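All protein chains but one are shown at their positions in the complex.
For clarity, chains are labelled A, B and C in written order, and residue numbers in each chain start from 1.
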């Protein structure tokens, strides 16, 4: 198969490439050894990130996985239960690190269609007799906002209030996996700091829609971030002249409102796909930069469909059970959306 | 509240007391230091247990929890997933030890009403792309037979064949939490070794219905048991003149068929309770030594009901969500069943 | 090789067999399910043990290994350093459990000939800059008294004061592996509670010189013991009618002063061995129930010597590097000592 002329990368917004402005910032960044806390650009990014997300302190991480892992380990002593969505990225896609590195017990709770978890099921994680040593005791609740696997759902403010009130009343700390929190904030028309404010700690990614090449942020109280920083070193996330990455992160964070363009693109894509009778599109209102859909015709197998699109440069991801995900980002233009719709339309036409 | 004259202990068969025969065996047992493998009575019990359960080798344990924990750790390298019922004793009542001590990731799957797990949901624990490092990979399936929390259900032979075939085809080792396997075997009218034969390893308890004061057995291949024995030492389960306990275990195992009496008692109890209109009894056919029921009248609160029974010496357990469990065993006579039914009947009458 | 007529077991005091009094106590003990805290004999032993050792609370354990492991895990969060002797039983003989189950980092410090550790070397475990995340931080100091591997040395009171003062001033909690603490107390002519008083927590064994078949005690503050009890369950050390063992433990503890007889036997044995010119005996003043010696003649290999003694029923242990250990206990009579000396003397004579 020859390489397609045009490529529209819709598998994930992790494919974003650094912008020219980022690359220029990386070259001129003032650097130091962050192992000694002496990289001024890292320090600047961490201060900026804490401010933007409304927390006391922040720590730069090589990945969101390490951000979540170090947050869970900081909040949970060994043997504690961490409650999270059974469809959450932490439970599905982070290799069980909290059990391996932290001796923490995962307690998955089903995510409903809107991404939320039933409070009754969260309550069921608590034993009737906490003093009985046969029980692992819940210590932490992880929320994910927006909720990726349920379709990029933005959690309702009323739910956030309710679930975090429940958590506080029951002695649970709350960590927010906000890897795409700025998407959620734009979609919900509130500051990201307001969304983060429901939680004790938050992780967000610079390398997804924000477009930085590498890096995530964990934020919370100063004491929490101090402990997270210790764990980062132990896990091997301490980097030396990390300012080269932080410089791009600063640009990414400053330009976070451009994520709105990705939402427009995603809506255009969803509209176009919804008009194709062979596809079943999950409509999400208000959405973020994601469209989930299925091939709803027996004429065409999901994997054949994805392969056909790929052969013409349109990259789509299968997220399990024939569910297809398309994610828009800064590398996807309005023209690209049109091209992708054309390609998909013609594949479906060929299959009729 | 004055202490009741009569006591009928129905909370669990872990309350069984050693028989006269056991106590006599304990006193005359030949002993040695099992830390050196030189306790002849322990060695005798382990050989007998392996034979009865149809495995190559067996190891004496201070508890079923350690039996399951050391089995899981032996089968699973760190970071592997262990799949088990969300209502299984291993997941609910063993304090998350496999994550703490083994770095193993729990993957709970719902238990259906009959105690089984849907094969599709077990299959869903496997990622589509096992080579992708973001996934923890399943290594072990834990079955529980009989399944305690779903009502003491004996798993159907057809299911055992089906689920263990699935496991083998998908590279899963199978461990059986058979803490009450001799109850299941009697109920299913098959040898316990046949039930254990579906699994690579098995744990059963001497201290529940079998009536020994302390101890459980883990059995499997010789290599498996050698590794389990190493872990037992590390966990602190290596005991010195353990022959005093093993002597009772030998008597318990030899007399395992007396569990049939407990099944008769449980059926009598279930019949009696089912005749009381204020109670909703979960009937299980063929049952073991357990009866689950609820107070189905708004006149009486579950906890008040349990307290009233306790005041008259009848001890019942609440297993969560107002579900009451009564377990029969060698300390519960036919007379005791009659007394318990009288007490419960009069409490219900008083509440009318 | 035919089995010898007479057997003198000097390998370890873990070989002690329960006395007639213990066996009788086991048979008549009032029992209950200790999983529910309802075994009165266990409760009695725990109260008695706490009183004797001078701590607020105590917990019965299946082994000293679990006692030490659960104490270390209770005192140390994951990633903390536990400082102990490089020749301590915890470091040498407990399978690394604190790293496996607790994520705790062992920091061994050499034991001097008298069993003590140099304070300078303990101090060296602390980094100059504790805030620097590259360092694991010390949290716990484990002492062993008497110190087994250095010859059964009783730590001097002046050292105990000095090292525990150092610990307190540097934020270290102190755990005492006092598996033979009553031997140390008799030898030092002080109450065991005085020796335990230097430490925050203490473990001692009922199954060594005290002669109980199975079991050890961990003692400390009520909060500490509550947490230890949780860990005991997770590790699989929760036992049901553990009163059968506790009954023997009560007798063992009540008769702890009979250990003085073992010290007399050990001194007799040491005197006898020291009179043989082919042996180099490590004299310890005041000693406990142990004698360490070497075969100091090129005529006789250590392993051949041990095998020759074994062939005539005298069991000796090699503890590495041709060092031989003989341990006296309740199963070794004055006559046995005479017999052992005769056997050893004649082996040496034959080798001349």
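The definition used in the following text is that a residue touches a chain if its C-beta (ideal position, glycine included) is under 8 Å from a C-beta of that chain, and two chains touch if they have at least 3 such contacts.
Fair warning: this is a prediction, and the values are worked out from it, not measured in the lab.
Here is the thing to keep in mind: the chain we left out touches A, B, C in the whole complex. Checked against the full complex, the candidates A:18, A:133, A:272 or A:287 give a single residue touching the omitted chain, namely A:18. Checked against the full complex, the candidates B:75, B:232, B:263 or B:312 give a single residue touching the omitted chain, namely B:232.
Note that of C:95, C:203 or C:245, the residue touching the chain absent from this view is C:95.
Shown as candidates are A:8, A:49, A:101 or A:308; the residue that touches the absent chain is A:101. Where subunit C meets the chain that is not shown, the touching residues are 65, 78-79, 81, 92-96, 99-101, 103-106, 108, 124, 128, 133-136, 318, 320.
Touch with the hidden chain on the side of subunit A covers residues 11-12, 14-18, 23-24, 26-27, 31-33, 35-36, 61-67, 69-70, 94-97, 100-101, 207, 213-215, 230, 233-245, 248.
By the touch criterion stated above, the residues of subunit B touching the omitted chain are 35, 73, 77-79, 102-103, 133-134, 229-234, 238.
Simple rule for what comes next: only the chains that are shown with their structure count from here on.
If you average the Cα atoms of subunit A and of subunit B, the two centres end up 41 Å apart. Computed from the mean C-alpha positions, the centre of subunit B lies at a distance of 35 Å from the centre of subunit C. Shared interface positions of subunit B, i.e. residues touching 2 or more other chains, are given as 65, 94-96, 100-101.
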